[in-house]
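This is the structure I want to talk about, given as C-alpha coordinates.
One protein chain is absent from this view; the other protein chains keep their places.
Here the chain labels run A and B in written order, and each chain numbers its own residues starting at 1.
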Amino acid sequence: MTEILRTEGLTKYFGGLCAVHDVTFSMKEGEILGLIGPNGAGKTTLINMISSALTPSRGEILFKGERSSGIGAHKANLLGIARTFQIVRIFSKLTVLENVLAGVVDRRRKGPWRLIAESIFKPRDGGKAERTALETADRLLDFVEISRYRDEKAENLPYALTKRLEMARALATDPALLLLDEPSSGLNPAELNGQIELIRKINGQGITILIIEHVMKVIMDISDRLIVLHYGEKIAEGQPQEVYSDPQVVEAYLGDETDASH
Amino acid sequence: MDALFFQQIVNGLIIGSIYSLIAIGLTMIFGVMQISNFAHGDYSMVGAYVAVFILAWIPGWLGWIGSLIAAAAAVGVLGIVTERLVFRPLLTRWTDIDMIMVSIGLFILLENLAQLFFGATPRMLQDPFRGATVNIGVASTSVLRLTCFVLAGVTIGGLQLFLNRSKMGVAIRATAQNRFAAQLMGIDINRVYSATFALGAAIAGVGGVLYGTLFAVHPLMGAMPTLKAFVVTILGGMGNLRGAIFGGLILGTAEALGGNYIAMEYKHAIGFFIIILVLLIRPSGLFGKKEAA
Partner (left out) sequence: MSANPAVRNRLGLVLVLVLLVLLPRIIQDRYHLHIIVMMGIFTILTLSWNLLAGYTGQLNLGHAAFFGIGAYTSALLAMNTGLSPWLGLPAGGLVAAFFGFLLGFPALRLSGPYLAITTIGFAEILRLVAVNWVDLTRGSLGLSGIPLLTPIEIGSWSMKFYFEKDYYYVVLAGVLLTIFCMRRLVRSEFGVSLQALRDDEPGAQSIGINISQYKLAVFTVSAFFAGFAGALFAHFSRLVSPETMALHTTFDILTMTMVGGLGTLLGPVLGAVMLTFLSEWLRYFEDLIQFDIRLVVYGLLLILTILFMREGLAGVVKWIADWIRSALKGEKGGTPS
(Lines give C-alpha, C1' and ligand atoms only; values in the text may rest on other atoms or scores of the structure.)
Protein backbone atom coordinates (compact mmCIF):
# COMPACT_ATOMS: atom_id res chain seq x y z
CA MET A 1 0.00 0.00 0.00
CA THR A 2 1.19 3.47 -0.75
CA GLU A 3 2.30 5.91 1.86
CA ILE A 4 -0.08 8.84 2.01
CA LEU A 5 1.38 10.92 4.80
CA ARG A 6 4.75 11.25 6.36
CA THR A 7 6.06 13.61 9.00
CA GLU A 8 9.77 14.02 9.64
CA GLY A 9 11.10 15.60 12.81
CA LEU A 10 8.00 17.69 13.25
CA THR A 11 8.50 20.31 15.94
CA LYS A 12 6.45 23.25 17.15
CA TYR A 13 7.39 25.96 19.60
CA PHE A 14 4.98 28.51 21.04
CA GLY A 15 7.38 31.15 22.31
CA GLY A 16 9.57 29.23 24.69
CA LEU A 17 7.18 26.35 25.11
CA CYS A 18 7.81 23.24 23.02
CA ALA A 19 4.46 21.67 22.21
CA VAL A 20 5.62 19.06 19.76
CA HIS A 21 9.16 17.75 19.55
CA ASP A 22 10.73 15.81 16.73
CA VAL A 23 7.76 13.65 15.79
CA THR A 24 8.27 11.28 12.89
CA PHE A 25 5.73 8.82 11.60
CA SER A 26 3.98 7.77 8.45
CA MET A 27 0.57 6.61 7.38
CA LYS A 28 -0.41 4.12 4.73
CA GLU A 29 -3.33 4.74 2.47
CA GLY A 30 -6.56 3.35 3.85
CA GLU A 31 -5.45 2.77 7.42
CA ILE A 32 -6.88 4.17 10.60
CA LEU A 33 -4.16 5.57 12.82
CA GLY A 34 -5.02 6.45 16.39
CA LEU A 35 -3.20 9.27 18.17
CA ILE A 36 -3.38 9.15 21.93
CA GLY A 37 -1.65 10.68 24.89
CA PRO A 38 -2.40 12.49 28.12
CA ASN A 39 -3.90 15.96 28.09
CA GLY A 40 -1.56 18.58 26.76
CA ALA A 41 0.61 16.03 25.01
CA GLY A 42 0.50 18.02 21.78
CA LYS A 43 -1.97 15.92 19.81
CA THR A 44 -4.12 18.80 18.59
CA THR A 45 -1.01 20.83 17.76
CA LEU A 46 0.23 17.94 15.68
CA ILE A 47 -3.06 17.71 13.82
CA ASN A 48 -3.09 21.47 13.34
CA MET A 49 0.27 21.20 11.63
CA ILE A 50 -0.87 18.37 9.39
CA SER A 51 -4.00 20.28 8.43
CA SER A 52 -1.71 23.28 7.96
CA ALA A 53 -3.63 25.50 10.33
CA LEU A 54 -0.22 25.90 11.99
CA THR A 55 3.24 26.08 10.47
CA PRO A 56 5.85 23.80 12.01
CA SER A 57 8.86 25.40 13.66
CA ARG A 58 10.99 22.57 12.29
CA GLY A 59 10.48 19.45 10.30
CA GLU A 60 8.55 18.38 7.24
CA ILE A 61 5.19 17.06 6.31
CA LEU A 62 4.79 15.16 3.08
CA PHE A 63 1.32 14.46 1.78
CA LYS A 64 1.14 12.15 -1.18
CA GLY A 65 4.83 12.73 -1.62
CA GLU A 66 4.58 16.52 -1.79
CA ARG A 67 5.72 18.99 0.87
CA SER A 68 2.66 20.28 2.62
CA SER A 69 3.99 22.02 5.72
CA GLY A 70 2.85 25.57 6.17
CA ILE A 71 0.88 25.83 2.92
CA GLY A 72 -2.21 27.10 4.71
CA ALA A 73 -5.30 25.30 5.91
CA HIS A 74 -7.38 25.94 2.84
CA LYS A 75 -4.66 24.71 0.49
CA ALA A 76 -4.28 21.57 2.54
CA ASN A 77 -7.95 20.90 2.03
CA LEU A 78 -7.64 21.44 -1.70
CA LEU A 79 -4.86 18.86 -1.71
CA GLY A 80 -7.10 16.33 0.00
CA ILE A 81 -6.79 16.77 3.76
CA ALA A 82 -10.01 17.35 5.66
CA ARG A 83 -10.58 17.64 9.39
CA THR A 84 -13.02 17.98 12.19
CA PHE A 85 -12.44 20.05 15.29
CA GLN A 86 -12.31 19.18 18.93
CA ILE A 87 -14.93 21.82 19.63
CA VAL A 88 -17.26 21.64 16.70
CA ARG A 89 -17.01 24.48 14.20
CA ILE A 90 -20.13 24.37 12.14
CA PHE A 91 -21.70 27.31 10.38
CA SER A 92 -24.39 28.04 12.91
CA LYS A 93 -26.60 30.40 10.93
CA LEU A 94 -26.71 28.19 7.88
CA THR A 95 -28.97 25.19 7.55
CA VAL A 96 -27.62 21.68 7.87
CA LEU A 97 -27.92 21.28 4.11
CA GLU A 98 -26.11 24.56 3.44
CA ASN A 99 -23.28 23.52 5.73
CA VAL A 100 -22.66 20.50 3.58
CA LEU A 101 -23.22 22.40 0.34
CA ALA A 102 -20.45 24.75 1.42
CA GLY A 103 -18.19 21.73 1.44
CA VAL A 104 -19.49 20.37 -1.85
CA VAL A 105 -18.41 23.44 -3.79
CA ASP A 106 -15.62 22.46 -6.14
CA ARG A 107 -12.97 24.80 -4.84
CA ARG A 108 -10.19 23.02 -6.65
CA ARG A 109 -11.51 24.46 -9.89
CA LYS A 110 -13.43 27.52 -8.79
CA GLY A 111 -12.25 30.51 -6.82
CA PRO A 112 -14.46 33.34 -5.58
CA TRP A 113 -14.43 35.35 -8.81
CA ARG A 114 -15.55 32.37 -10.85
CA LEU A 115 -18.30 31.73 -8.33
CA ILE A 116 -19.40 35.35 -8.52
CA ALA A 117 -19.59 35.21 -12.29
CA GLU A 118 -21.46 31.93 -12.17
CA SER A 119 -23.95 33.24 -9.66
CA ILE A 120 -24.93 36.27 -11.69
CA PHE A 121 -24.66 34.74 -15.13
CA LYS A 122 -26.02 31.31 -14.49
CA PRO A 123 -24.49 28.71 -16.80
CA ARG A 124 -26.95 27.28 -19.32
CA ASP A 125 -27.19 23.76 -18.08
CA GLY A 126 -30.82 23.73 -17.03
CA GLY A 127 -29.89 23.63 -13.39
CA LYS A 128 -27.93 20.41 -13.73
CA ALA A 129 -24.92 21.57 -11.71
CA GLU A 130 -27.18 22.75 -8.94
CA ARG A 131 -29.07 19.50 -8.83
CA THR A 132 -25.89 17.46 -8.80
CA ALA A 133 -24.58 19.48 -5.87
CA LEU A 134 -27.83 19.01 -3.99
CA GLU A 135 -27.81 15.31 -4.67
CA THR A 136 -24.26 15.00 -3.39
CA ALA A 137 -25.13 16.95 -0.27
CA ASP A 138 -28.24 14.92 0.38
CA ARG A 139 -26.30 11.72 -0.12
CA LEU A 140 -23.76 12.84 2.48
CA LEU A 141 -26.45 13.81 4.96
CA ASP A 142 -27.90 10.38 4.46
CA PHE A 143 -24.50 8.76 4.92
CA VAL A 144 -24.11 10.33 8.36
CA GLU A 145 -27.79 9.84 9.04
CA ILE A 146 -28.93 13.39 9.72
CA SER A 147 -31.16 13.82 6.69
CA ARG A 148 -34.07 14.52 8.98
CA TYR A 149 -32.53 17.83 9.95
CA ARG A 150 -31.75 18.90 6.44
CA ASP A 151 -33.48 22.28 6.61
CA GLU A 152 -32.86 23.07 10.25
CA LYS A 153 -30.50 25.83 11.26
CA ALA A 154 -27.28 24.18 12.28
CA GLU A 155 -27.27 25.98 15.61
CA ASN A 156 -30.47 24.18 16.56
CA LEU A 157 -28.91 20.76 16.20
CA PRO A 158 -28.20 18.65 19.27
CA TYR A 159 -24.48 18.48 19.99
CA ALA A 160 -23.90 14.88 18.94
CA LEU A 161 -25.44 15.56 15.58
CA THR A 162 -23.31 18.63 14.99
CA LYS A 163 -20.32 16.33 15.12
CA ARG A 164 -21.86 14.24 12.38
CA LEU A 165 -22.62 17.36 10.40
CA GLU A 166 -19.00 18.41 10.66
CA MET A 167 -17.97 15.03 9.33
CA ALA A 168 -20.40 15.23 6.46
CA ARG A 169 -19.06 18.67 5.61
CA ALA A 170 -15.48 17.41 5.73
CA LEU A 171 -16.37 14.45 3.54
CA ALA A 172 -18.03 16.78 1.07
CA THR A 173 -14.61 18.16 0.15
CA ASP A 174 -13.69 14.74 -1.21
CA PRO A 175 -10.63 14.17 0.95
CA ALA A 176 -8.08 11.39 0.84
CA LEU A 177 -7.07 11.91 4.46
CA LEU A 178 -9.49 12.75 7.25
CA LEU A 179 -8.24 14.11 10.56
CA LEU A 180 -10.67 13.59 13.42
CA ASP A 181 -9.99 15.58 16.57
CA GLU A 182 -11.70 13.82 19.46
CA PRO A 183 -14.82 12.76 17.59
CA SER A 184 -16.24 11.20 20.74
CA SER A 185 -15.90 14.09 23.14
CA GLY A 186 -19.21 15.14 24.53
CA LEU A 187 -20.96 11.97 23.46
CA ASN A 188 -22.73 9.60 25.81
CA PRO A 189 -22.09 5.84 25.69
CA ALA A 190 -25.08 5.20 23.46
CA GLU A 191 -23.82 7.70 20.90
CA LEU A 192 -20.30 6.30 21.02
CA ASN A 193 -21.23 3.10 19.20
CA GLY A 194 -22.86 5.07 16.44
CA GLN A 195 -19.71 7.14 16.13
CA ILE A 196 -17.49 4.08 15.83
CA GLU A 197 -19.81 2.70 13.15
CA LEU A 198 -19.67 5.91 11.21
CA ILE A 199 -15.89 6.14 11.31
CA ARG A 200 -15.68 2.55 10.04
CA LYS A 201 -18.11 3.39 7.26
CA ILE A 202 -15.99 6.34 6.23
CA ASN A 203 -12.88 4.23 6.22
CA GLY A 204 -14.76 1.71 4.15
CA GLN A 205 -15.05 4.34 1.45
CA GLY A 206 -11.27 4.28 1.15
CA ILE A 207 -10.52 7.34 3.21
CA THR A 208 -7.42 7.26 5.40
CA ILE A 209 -8.17 8.38 8.93
CA LEU A 210 -6.01 9.90 11.66
CA ILE A 211 -8.00 10.07 14.85
CA ILE A 212 -7.18 11.75 18.15
CA GLU A 213 -9.11 10.24 20.95
CA HIS A 214 -9.22 10.09 24.72
CA VAL A 215 -11.92 7.48 24.96
CA MET A 216 -10.00 4.19 24.99
CA LYS A 217 -12.96 2.10 23.98
CA VAL A 218 -13.22 3.93 20.67
CA ILE A 219 -9.58 4.13 19.85
CA MET A 220 -8.72 0.54 20.72
CA ASP A 221 -11.67 -0.73 18.79
CA ILE A 222 -11.14 1.19 15.65
CA SER A 223 -7.45 1.81 15.06
CA ASP A 224 -5.20 -0.31 12.90
CA ARG A 225 -2.21 1.23 14.63
CA LEU A 226 -1.58 3.59 17.51
CA ILE A 227 0.84 6.39 18.19
CA VAL A 228 1.34 7.74 21.68
CA LEU A 229 2.39 11.31 22.37
CA HIS A 230 3.66 12.50 25.74
CA TYR A 231 4.94 16.01 26.41
CA GLY A 232 5.13 16.49 22.66
CA GLU A 233 7.24 13.45 21.93
CA LYS A 234 6.33 10.16 20.33
CA ILE A 235 6.90 7.54 23.00
CA ALA A 236 5.29 4.54 21.40
CA GLU A 237 3.98 3.26 18.09
CA GLY A 238 2.49 -0.01 17.00
CA GLN A 239 -0.48 -2.32 17.26
CA PRO A 240 -3.10 -1.23 19.79
CA GLN A 241 -2.55 -4.18 22.11
CA GLU A 242 1.22 -3.82 22.31
CA VAL A 243 1.01 -0.07 22.80
CA TYR A 244 -1.64 -0.44 25.46
CA SER A 245 0.61 -2.65 27.57
CA ASP A 246 3.82 -0.73 26.89
CA PRO A 247 5.16 0.24 30.34
CA GLN A 248 6.20 3.69 29.17
CA VAL A 249 2.67 4.39 27.97
CA VAL A 250 1.10 3.12 31.16
CA GLU A 251 3.36 5.31 33.20
CA ALA A 252 2.59 8.35 31.07
CA TYR A 253 -1.10 7.94 31.69
CA LEU A 254 -1.00 6.91 35.32
CA GLY A 255 1.60 9.49 36.12
CA ASP A 256 -0.69 12.19 34.75
CA GLU A 257 -3.77 10.73 36.42
CA THR A 258 -5.75 10.94 33.19
CA ASP A 259 -8.63 8.82 32.03
CA ALA A 260 -7.19 5.37 31.36
CA SER A 261 -10.42 4.25 32.91
CA HIS A 262 -12.55 4.52 29.79
CA MET B 1 17.15 72.57 20.11
CA ASP B 2 15.11 74.45 17.61
CA ALA B 3 12.67 76.59 19.57
CA LEU B 4 9.74 75.91 17.29
CA PHE B 5 10.35 72.18 17.47
CA PHE B 6 10.44 72.28 21.24
CA GLN B 7 7.30 74.38 21.30
CA GLN B 8 5.50 71.79 19.21
CA ILE B 9 6.64 69.05 21.56
CA VAL B 10 5.25 70.98 24.52
CA ASN B 11 1.97 71.59 22.73
CA GLY B 12 1.80 68.00 21.65
CA LEU B 13 2.42 66.61 25.09
CA ILE B 14 -0.24 68.80 26.58
CA ILE B 15 -2.95 67.85 24.13
CA GLY B 16 -1.66 64.30 24.24
CA SER B 17 -2.17 64.13 27.97
CA ILE B 18 -5.84 64.85 27.42
CA TYR B 19 -6.01 62.15 24.78
CA SER B 20 -4.46 59.79 27.29
CA LEU B 21 -7.01 60.77 29.87
CA ILE B 22 -9.95 60.10 27.60
CA ALA B 23 -8.45 56.95 26.17
CA ILE B 24 -7.63 55.43 29.51
CA GLY B 25 -11.30 55.09 30.35
CA LEU B 26 -11.98 53.45 27.02
CA THR B 27 -9.15 50.99 27.33
CA MET B 28 -10.08 50.14 30.88
CA ILE B 29 -13.64 49.33 29.87
CA PHE B 30 -12.33 47.23 27.04
CA GLY B 31 -9.91 45.44 29.30
CA VAL B 32 -12.58 44.49 31.82
CA MET B 33 -15.57 43.85 29.59
CA GLN B 34 -14.18 43.62 26.04
CA ILE B 35 -16.60 46.36 25.02
CA SER B 36 -15.55 48.86 22.34
CA ASN B 37 -17.69 51.84 23.16
CA PHE B 38 -18.01 54.18 20.20
CA ALA B 39 -19.97 56.57 22.37
CA HIS B 40 -17.06 57.11 24.71
CA GLY B 41 -16.26 60.55 23.38
CA ASP B 42 -19.79 61.61 24.19
CA TYR B 43 -19.00 61.13 27.87
CA SER B 44 -16.40 63.83 27.35
CA MET B 45 -18.93 65.98 25.58
CA VAL B 46 -21.40 65.72 28.45
CA GLY B 47 -18.63 66.53 30.89
CA ALA B 48 -17.80 69.63 28.91
CA TYR B 49 -21.41 70.77 29.00
CA VAL B 50 -21.56 70.23 32.74
CA ALA B 51 -18.65 72.60 32.94
CA VAL B 52 -20.48 75.11 30.75
CA PHE B 53 -23.32 75.23 33.21
CA ILE B 54 -21.28 75.22 36.38
CA LEU B 55 -19.03 77.96 35.08
CA ALA B 56 -22.01 80.05 34.12
CA TRP B 57 -23.07 79.77 37.72
CA ILE B 58 -19.70 80.04 39.49
CA PRO B 59 -17.12 81.77 37.33
CA GLY B 60 -13.39 81.78 37.85
CA TRP B 61 -11.14 78.99 38.88
CA LEU B 62 -13.37 77.96 41.74
CA GLY B 63 -16.05 77.19 39.22
CA TRP B 64 -13.50 75.44 37.08
CA ILE B 65 -12.46 73.10 39.86
CA GLY B 66 -16.10 72.63 40.74
CA SER B 67 -16.96 71.69 37.17
CA LEU B 68 -14.23 69.09 37.08
CA ILE B 69 -15.72 67.43 40.12
CA ALA B 70 -19.29 67.84 38.92
CA ALA B 71 -18.43 66.52 35.49
CA ALA B 72 -16.80 63.46 36.98
CA ALA B 73 -19.82 62.80 39.13
CA ALA B 74 -22.47 63.46 36.50
CA VAL B 75 -20.76 61.55 33.75
CA GLY B 76 -19.96 58.74 36.14
CA VAL B 77 -23.66 58.36 36.72
CA LEU B 78 -24.29 58.51 33.00
CA GLY B 79 -21.73 55.76 32.59
CA ILE B 80 -23.55 53.52 35.02
CA VAL B 81 -26.88 54.22 33.37
CA THR B 82 -25.58 53.41 29.90
CA GLU B 83 -23.85 50.30 31.16
CA ARG B 84 -26.97 48.97 32.82
CA LEU B 85 -29.43 49.83 30.08
CA VAL B 86 -27.45 49.44 26.90
CA PHE B 87 -24.42 47.24 27.35
CA ARG B 88 -25.13 44.77 30.08
CA PRO B 89 -28.10 43.13 28.34
CA LEU B 90 -25.80 42.24 25.46
CA LEU B 91 -23.12 40.60 27.55
CA THR B 92 -24.94 37.30 27.53
CA ARG B 93 -25.46 37.22 23.79
CA TRP B 94 -22.29 38.66 22.55
CA THR B 95 -21.15 39.52 19.06
CA ASP B 96 -18.62 42.13 18.00
CA ILE B 97 -21.03 43.67 15.54
CA ASP B 98 -23.84 44.01 18.08
CA MET B 99 -21.64 45.67 20.66
CA ILE B 100 -20.17 48.15 18.25
CA MET B 101 -23.53 48.87 16.64
CA VAL B 102 -25.31 49.51 19.90
CA SER B 103 -22.57 51.87 20.98
CA ILE B 104 -22.89 53.68 17.66
CA GLY B 105 -26.60 53.99 18.36
CA LEU B 106 -25.76 55.43 21.76
CA PHE B 107 -23.32 57.81 20.14
CA ILE B 108 -25.92 59.08 17.69
CA LEU B 109 -28.49 59.36 20.46
CA LEU B 110 -26.32 61.29 22.92
CA GLU B 111 -24.91 63.57 20.28
CA ASN B 112 -28.30 64.58 19.02
CA LEU B 113 -29.93 64.80 22.41
CA ALA B 114 -27.21 67.26 23.29
CA GLN B 115 -27.93 69.18 20.13
CA LEU B 116 -31.60 69.18 21.02
CA PHE B 117 -31.11 70.43 24.55
CA PHE B 118 -28.10 72.65 24.25
CA GLY B 119 -28.36 73.94 20.72
CA ALA B 120 -25.75 73.72 18.03
CA THR B 121 -23.85 76.91 18.75
CA PRO B 122 -20.45 76.29 20.26
CA ARG B 123 -19.79 77.57 23.73
CA MET B 124 -16.51 78.62 25.18
CA LEU B 125 -15.30 77.83 28.65
CA GLN B 126 -13.65 80.85 30.18
CA ASP B 127 -10.02 80.67 31.02
CA PRO B 128 -9.86 80.93 34.80
CA PHE B 129 -6.28 82.17 34.55
CA ARG B 130 -7.24 85.01 32.25
CA GLY B 131 -4.69 84.17 29.60
CA ALA B 132 -1.65 84.09 31.83
CA THR B 133 1.30 82.41 30.22
CA VAL B 134 4.33 80.62 31.52
CA ASN B 135 7.68 79.69 30.02
CA ILE B 136 9.16 76.24 29.87
CA GLY B 137 12.66 76.57 28.54
CA VAL B 138 12.41 78.12 25.09
CA ALA B 139 8.75 77.29 24.76
CA SER B 140 5.83 79.05 26.26
CA THR B 141 2.34 77.97 27.00
CA SER B 142 -0.67 79.25 28.84
CA VAL B 143 -1.00 78.54 32.52
CA LEU B 144 -4.31 76.99 31.61
CA ARG B 145 -2.76 74.45 29.31
CA LEU B 146 -0.08 73.60 31.79
CA THR B 147 -2.71 73.13 34.45
CA CYS B 148 -4.63 70.83 32.15
CA PHE B 149 -1.50 68.75 31.67
CA VAL B 150 -0.93 68.58 35.41
CA LEU B 151 -4.55 67.75 36.10
CA ALA B 152 -4.53 64.99 33.49
CA GLY B 153 -1.49 63.53 35.14
CA VAL B 154 -3.01 63.84 38.59
CA THR B 155 -6.22 62.17 37.48
CA ILE B 156 -4.37 59.30 35.86
CA GLY B 157 -2.24 58.99 38.95
CA GLY B 158 -5.37 58.91 41.05
CA LEU B 159 -6.79 56.19 38.87
CA GLN B 160 -3.66 54.08 39.25
CA LEU B 161 -3.82 54.55 42.99
CA PHE B 162 -7.44 53.52 43.04
CA LEU B 163 -6.83 50.45 40.92
CA ASN B 164 -3.89 49.35 43.04
CA ARG B 165 -4.98 50.19 46.54
CA SER B 166 -8.73 50.13 46.81
CA LYS B 167 -10.82 47.01 47.11
CA MET B 168 -12.94 47.79 44.08
CA GLY B 169 -9.84 48.70 42.13
CA VAL B 170 -8.31 45.33 42.79
CA ALA B 171 -11.59 43.67 41.93
CA ILE B 172 -11.61 45.51 38.62
CA ARG B 173 -8.10 44.39 37.81
CA ALA B 174 -8.91 40.85 38.78
CA THR B 175 -11.95 40.79 36.53
CA ALA B 176 -9.88 42.16 33.67
CA GLN B 177 -7.43 39.32 34.02
CA ASN B 178 -9.82 36.46 34.52
CA ARG B 179 -13.54 36.98 34.79
CA PHE B 180 -14.34 33.49 35.96
CA ALA B 181 -11.68 33.27 38.59
CA ALA B 182 -12.76 36.64 39.91
CA GLN B 183 -16.32 35.42 40.28
CA LEU B 184 -15.11 32.29 41.99
CA MET B 185 -13.30 34.49 44.47
CA GLY B 186 -16.60 36.03 45.38
CA ILE B 187 -16.35 39.24 43.42
CA ASP B 188 -19.70 40.65 42.40
CA ILE B 189 -19.18 40.96 38.67
CA ASN B 190 -22.12 43.25 38.07
CA ARG B 191 -20.84 45.76 40.55
CA VAL B 192 -17.43 45.60 38.95
CA TYR B 193 -18.99 46.30 35.57
CA SER B 194 -20.87 49.30 36.87
CA ALA B 195 -17.83 50.60 38.69
CA THR B 196 -15.65 50.21 35.62
CA PHE B 197 -18.04 52.12 33.47
CA ALA B 198 -18.55 54.77 36.14
CA LEU B 199 -14.83 55.23 36.46
CA GLY B 200 -14.08 55.16 32.76
CA ALA B 201 -16.87 57.57 31.95
CA ALA B 202 -16.05 59.90 34.83
CA ILE B 203 -12.47 60.20 33.70
CA ALA B 204 -13.63 60.83 30.17
CA GLY B 205 -15.88 63.52 31.60
CA VAL B 206 -12.94 65.22 33.27
CA GLY B 207 -11.07 64.89 30.01
CA GLY B 208 -13.99 66.52 28.30
CA VAL B 209 -13.81 69.56 30.56
CA LEU B 210 -10.11 69.92 29.79
CA TYR B 211 -10.71 69.35 26.09
CA GLY B 212 -13.52 71.86 26.09
CA THR B 213 -11.31 74.35 27.84
CA LEU B 214 -8.77 74.18 25.05
CA PHE B 215 -11.24 73.97 22.20
CA ALA B 216 -14.89 74.84 21.90
CA VAL B 217 -17.79 72.97 23.42
CA HIS B 218 -20.47 71.82 21.01
CA PRO B 219 -22.74 68.79 20.68
CA LEU B 220 -20.73 67.13 17.93
CA MET B 221 -17.44 67.48 19.79
CA GLY B 222 -17.57 63.89 20.97
CA ALA B 223 -16.65 62.37 17.64
CA MET B 224 -13.03 63.49 17.58
CA PRO B 225 -12.18 62.35 21.10
CA THR B 226 -13.84 59.01 20.39
CA LEU B 227 -11.76 58.37 17.34
CA LYS B 228 -8.61 59.71 18.94
CA ALA B 229 -9.26 57.53 21.98
CA PHE B 230 -9.56 54.49 19.77
CA VAL B 231 -6.37 55.35 17.95
CA VAL B 232 -4.60 55.71 21.29
CA THR B 233 -6.04 52.46 22.61
CA ILE B 234 -4.95 50.57 19.55
CA LEU B 235 -1.51 52.14 19.71
CA GLY B 236 -1.15 51.27 23.34
CA GLY B 237 -2.91 47.95 23.22
CA MET B 238 -6.55 47.51 24.12
CA GLY B 239 -6.82 47.01 27.84
CA ASN B 240 -3.31 48.31 28.50
CA LEU B 241 -3.46 51.36 30.77
CA ARG B 242 0.19 52.24 30.55
CA GLY B 243 -0.04 51.89 26.81
CA ALA B 244 -2.89 54.38 26.76
CA ILE B 245 -0.78 56.92 28.58
CA PHE B 246 2.13 56.60 26.20
CA GLY B 247 -0.14 56.27 23.21
CA GLY B 248 -1.89 59.52 24.02
CA LEU B 249 1.33 61.43 24.43
CA ILE B 250 2.72 59.93 21.24
CA LEU B 251 -0.40 60.81 19.28
CA GLY B 252 -0.49 64.35 20.60
CA THR B 253 3.14 64.92 19.75
CA ALA B 254 2.82 63.28 16.35
CA GLU B 255 -0.09 65.52 15.51
CA ALA B 256 1.69 68.65 16.64
CA LEU B 257 4.88 67.82 14.78
CA GLY B 258 3.16 66.36 11.75
CA GLY B 259 0.71 69.21 11.55
CA ASN B 260 3.49 71.73 11.68
CA TYR B 261 6.11 70.12 9.50
CA ILE B 262 4.14 68.04 7.06
CA ALA B 263 0.64 69.21 6.47
CA MET B 264 -1.72 71.12 8.70
CA GLU B 265 -4.81 70.02 6.80
CA TYR B 266 -4.18 66.37 7.42
CA LYS B 267 -3.28 66.83 11.07
CA HIS B 268 -6.28 64.94 12.31
CA ALA B 269 -5.68 62.09 9.93
CA ILE B 270 -2.18 61.53 11.27
CA GLY B 271 -3.51 59.26 13.95
CA PHE B 272 -5.28 57.15 11.35
CA PHE B 273 -2.18 56.93 9.20
CA ILE B 274 -0.21 55.76 12.18
CA ILE B 275 -2.58 53.06 13.26
CA ILE B 276 -3.18 51.78 9.76
CA LEU B 277 0.58 51.35 9.51
CA VAL B 278 0.82 49.81 12.95
CA LEU B 279 -2.08 47.43 12.36
CA LEU B 280 -0.67 46.30 9.04
CA ILE B 281 2.44 45.17 10.83
CA ARG B 282 0.97 44.11 14.15
CA PRO B 283 -2.78 43.40 13.93
CA SER B 284 -3.15 43.48 17.70
CA GLY B 285 -1.69 46.94 18.19
CA LEU B 286 1.75 48.05 19.35
CA PHE B 287 1.60 46.57 22.81
CA GLY B 288 -1.49 44.47 22.37
CA LYS B 289 -1.71 40.91 23.48
CA LYS B 290 -2.01 38.39 20.71
CA GLU B 291 -5.28 36.53 20.96
CA ALA B 292 -5.17 32.78 21.43
CA ALA B 293 -5.82 30.93 18.18
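Note that contacts are C-beta pairs under 8 Å (C-beta built on N, C-alpha and C of every residue); 3 or more make two chains touch, one makes a residue touch a chain.
It should be emphasised that the depicted structure is a prediction, and the values quoted were computed from it without experimental measurement.
Contact with the chain that does not appear here is found for just one residue of B:58, B:73 or B:109, B:109. Touch with the chain that is not drawn comes from one residue among B:18, B:231 or B:249, which is B:231. Within subunit B, the residues in touch with the undisplayed chain are 30, 36, 38, 86, 89-90, 96-98, 100-102, 104-113, 115-116, 119-120, 223, 227, 230-231, 234, 238, 263, 265-266, 268-269, 271-273, 275-276, 279-280, 283-285. The missing chain lies against subunit A, touching residues 51, 53, 72-75, 77-78, 82-83, 85, 89-94, 98-99, 101-103, 105, 107-108, 110-113, 115-116, 118-120, 122, 133, 169-170, 172-173.
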